[in-house]
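Yeah, one chain of the complex is gone here, protein chain that is, but the others are all in their spots.
A, B and C are the chain letters, set down in written order, and residue numbers restart from 1 in every chain.
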Amino acid sequence: MRAVDFLTAPDVDMGAALAGRRFPNPVFTASGCAASGRELAQFFDVAELGGVVTKSVMLRPRAGRPTPRMAETPSGMLNSIGLQGPGIDAFCSHDLPWLVEQGARAVVSIAGSSVQDYAELAGRLAEQPGVAMVEVNISCPNVEDRGQVFGCDPGAASAVIRAVRAEAARGVPVFAKLSPDVTDIVAVARACVDAGAHGLSMINTLLGVVIDTDTLRPTLAGTTGGLSGPAIRPVAVRCVWQVHAAMPDVPILGMGGIATGLDALQFVLAGASAVSVGTAVFADPGAPVRVLAQLREALAERGFPRFSDAIGRAHRPPDPMPVGNENVDVTAEEAAEHDDAVR
Amino acid sequence: MRAVDFLTAPDVDMGAALAGRRFPNPVFTASGCAASGRELAQFFDVAELGGVVTKSVMLRPRAGRPTPRMAETPSGMLNSIGLQGPGIDAFCSHDLPWLVEQGARAVVSIAGSSVQDYAELAGRLAEQPGVAMVEVNISCPNVEDRGQVFGCDPGAASAVIRAVRAEAARGVPVFAKLSPDVTDIVAVARACVDAGAHGLSMINTLLGVVIDTDTLRPTLAGTTGGLSGPAIRPVAVRCVWQVHAAMPDVPILGMGGIATGLDALQFVLAGASAVSVGTAVFADPGAPVRVLAQLREALAERGFPRFSDAIGRAHRPPDPMPVGNENVDVTAEEAAEHDDAVR
Amino acid sequence: MRPVHVRGEVLSRKRVGAYHQITLIAPGVADSARPGQFVALAVGGATSGLLLRRAFAIYGATPAGVYGGTVQIVVAVRGGGTAWLASLDQGDPVDVVGPLGSPFRLPARPVSAVLVGGGYGSAGLFGLAQMLRGRSCRVDMVLGAASADRLFGELEAKRTAVSLEVTTDDGGAGRRGVVTDVLPEVIERAGAGVVYACGPMPMLRACGDVAASYDIPCQVAVEESMACGIGVCMTCVLPVVGDDRVTRMVRSCVDGPVFAADRVRWDDVGTVPADALGATPARAPVAGAS
Partner (left out) sequence: MRPVHVRGEVLSRKRVGAYHQITLIAPGVADSARPGQFVALAVGGATSGLLLRRAFAIYGATPAGVYGGTVQIVVAVRGGGTAWLASLDQGDPVDVVGPLGSPFRLPARPVSAVLVGGGYGSAGLFGLAQMLRGRSCRVDMVLGAASADRLFGELEAKRTAVSLEVTTDDGGAGRRGVVTDVLPEVIERAGAGVVYACGPMPMLRACGDVAASYDIPCQVAVEESMACGIGVCMTCVLPVVGDDRVTRMVRSCVDGPVFAADRVRWDDVGTVPADALGATPARAPVAGAS
């Protein structure tokens, strides 16, 4: 028998790059689903992840919304936290240094009530060492005044991003985090990129309502909430697909319902350069490291020696003979069939 | 012991009205999830429902999209049927008369490629006896050219509705069926109502993509599909909530993930005057009649002598003492608490 | 043949090679079940995130008896739904809709028939074999699978059929090869007047081709992905030529799963042929697509 070296999971180069910034791997937490990493450190070493995306921080401490803040829904959940958090000062003195100390890559998510807020937040972060990336949360679906959602209007979105870019440290990528609750996500994405965003995080939650059939009133104290979890995954993959198709060179941090390595792979194949694991952490505190291991395994099984080879792969017809994959046999006929399906 | 007549399910007046047209009850099928009713008649008498909403019919016969046309997703599914159907002639000679014969109320859904198509379809239907209502499907999320979606643009939506109204029979309500894939569903709803829609059906499916991690390509032959089922229910209830809040007098046919009577009740409390049961039929062919029975029971338990009393109920603070309900005891304190939650 | 919807119950489950043979108490389903039909089962229980039913060919059906009617199916574990079915124990509830689909058409007069089953596909053939024998038809069988553990019903086939040929891809049982390697000799030996086949699509097509070369009809049971199984959703279509020579996208759940092999446009499965009724010109914009 001939000796063959089969590609195994440890062989896969998991290195990820987002707008020039290199990360050891492409699996991140999602903002608001990991606090600032400390609680998750009980379950795994946060430095093992590509990065930790922190809860969106505002200028001042914030108490958030009244309870109930949560409603479980089929394969998903609705949340209406109201951006409860300690404010940027406490964050910078308490949370950020802890992450740096752990050797984790801190992706700091910021949220503001005005363009000025965002600019100030970006300025404050520019002074801090250890910020690997800034994620600008312009897309909160559960605001009390819907008109206030920056991310639902290309003009407002672009104003925020421009202001952040003006204050942010050089060399620190700025990602705009998009809401799916728009008619044309490509238009918003383009506005953000034109305003200087180095990349795009998507998607934030979808706006939803659950009615409590006992009280006959909305379940959430804030009426509306953000829908997350596997229920929204097809919408999230669609957004990544559309934006990658329109702007293949813009890096995307993909998220929305990722619970397994194969879920993550869907996002990567659709065009994401990295992924965030959000709600799945609530079901499995070790979800991010598990997803990372499963993704690595899935890439090996499919013959991808490098993670980066898989990015956007679903936009191209299958190779006649995929690189390094002994198991897949694509006939010319099948390839043609797939070609046909491309529109 | 004092004799008390408790409200029971058979006592509840389930009569529903949509834009003046009366229906025996508020539970309908959803377009595309019941064909033209014939197959479901194997499982129950279609005349027992409020109405049967038929698969959107176009001017000419249509073969639809290639397969795969379906992908199951967590608590949902993605479909990309491509409006396969027999065309309006065959529909009028074959399907519509059958429904009329059964004593069912036929709600005919129409779909076109141009404003002219819609007008012609409406004109054809105006000649037919037995059309209880027309539902105008302006909101197909899985089109091959996204720019073509009438329902995503208030202007285009209003042009279609105006054209349909001009041709439709007097006395037959025209409902516009809205897509949730818009930034501002109230704006589209308003445009449709201003153009003459008697009411609104909502929601159609959400645009989604699933990637097949074996073929490394989109699962659906048409790449994108429409997401339906319980997964989308919170988004659907939110749309109904928002539109009813903005236009409380416009009747809404609510749908999106209804699988039980309590799901239906959520829509009603949020503002729907009737509901459609769609994807749930695939899981349970008898779902519409089961939902109807469960809704009736739920109304009785909550002390609603009339279905219509429940419409939009979640927008108002609880009554200090709900009508006819012996079991619920709302204290002034609790009522005040609820008041607080209203924004 | 009107389908019923019942809350059934597992009477027994046993492993058979790579498969799980499950007997369900499902009153009313068996009464009108005919060979080639299937049942659709809800999977995952009350908290399930799996929305759609799973289809399984009816392997056996016992209308009356102590249990008020049972149906038997053979399940290959594939994903979450079948894994759940394979974990069921006696007494566990299972929600059943059936019988569904159009059955195999039977010969009007006694004729020699060859029944070809691929993998668990053979499950759908035993009821047919019995019925054919009851009509004085000679029955020969061919079973094929990737490996020995994926053959189903060898013993029963031996008892039922005049002759049995077995093939496996790896030669682990019977002859190494595929069913169509042996089908011609079986047809000749049996003087067959009809072929029935159930199994993977490429096998069905190949059986149809062999039958056509002998100028005898071939009935095949296809397996297309289904959302509703009752004809209302249009997910399960494939291009089939009608009596009027017009190609239509027909539903495999109600117009099938049994089709005449020479009516299925095998080359075009997974596409909408340009000459199909209602085919839209390629790449033309369309208004809606649900």
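The rule we apply is simple: contacts are C-beta pairs under 8 Å (C-beta built on N, C-alpha and C of every residue); 3 or more make two chains touch, one makes a residue touch a chain.
Here the structure is a predicted model, which means the values were calculated and not measured.
Asks: What shown chains come into contact with the chain that's not displayed?
Replies: The chain that is not shown is in contact with A, B, C.
Asks: In the full complex, which of C:G80, C:P107 or C:P200 touches the chain missing from this view?
Replies: Of all options in C:G80, C:P107 or C:P200, contact with the hidden chain holds for C:G80.
Asks: Considering the whole complex, which of A:G87, A:G130 or A:G196 touches the chain not shown?
Replies: Checking the options A:G87, A:G130 or A:G196, the one contacting the hidden chain is A:G87.
Asks: Write down which of C:G45, C:G65 or C:P110 is the residue touching the left-out chain.
Replies: The single option touching the absent chain is C:G45.
Asks: What residues on chain C make contact with the chain left out of this view?
Replies: Residue positions of chain C that touch the missing chain: 43-50, 80-81, 83-84.
Asks: Since one chain isn't shown, list which residues of chain A touch it in the complete complex.
Replies: 31-35, 39-40, 42-43, 55-56, 60-70, 72, 74-77, 79-85, 87, 111-114, 117, 137, 139-145, 148-150, 204-205, 221-222, 226, 229-230, 279, 281-286
Asks: Take the complete complex as the reference. Which residues in chain B touch the chain that isn't displayed?
Replies: The list for chain B reads 74-75, 230, 337, 340, 343.
Following the convention adopted for this analysis, only the chains that are shown with their structure count from here on.
Asks: State the remaining connectivity among chains, in groups separated by ' | ', when chain A is set aside.
Replies: Leave chain A aside; others remain one piece.
Asks: Comparing chain centres built from Cα atoms against the global Cα centre, which chain wins on proximity?
Replies: Chain nearest the centroid of all protein C-alpha atoms: B.
Asks: Quick one: which chain's Cα centre is the longest way from chain C's?
Replies: It is A whose centre lies farthest from that of chain C.
Asks: Between chain A and chain B, what distance separates the C-alpha centroids? Give it in angstrom.
Replies: 33
Asks: Counting in whole Å, what is the centre-to-centre distance of chain A and chain C, each centre being its mean C-alpha position?
Replies: Chain A and chain C have C-alpha centres separated by 43 Å.
Asks: What are the residue numbers in chain B that touch two or more other chains?
Replies: Each of 66, 74-76, 144, 221-222, 229-230 in chain B touches at least two other chains.
Asks: What positions in chain C touch 2 or more of the other chains?
Replies: Answer for chain C, listing residues that touch two or more other chains: 49, 270-271, 283.
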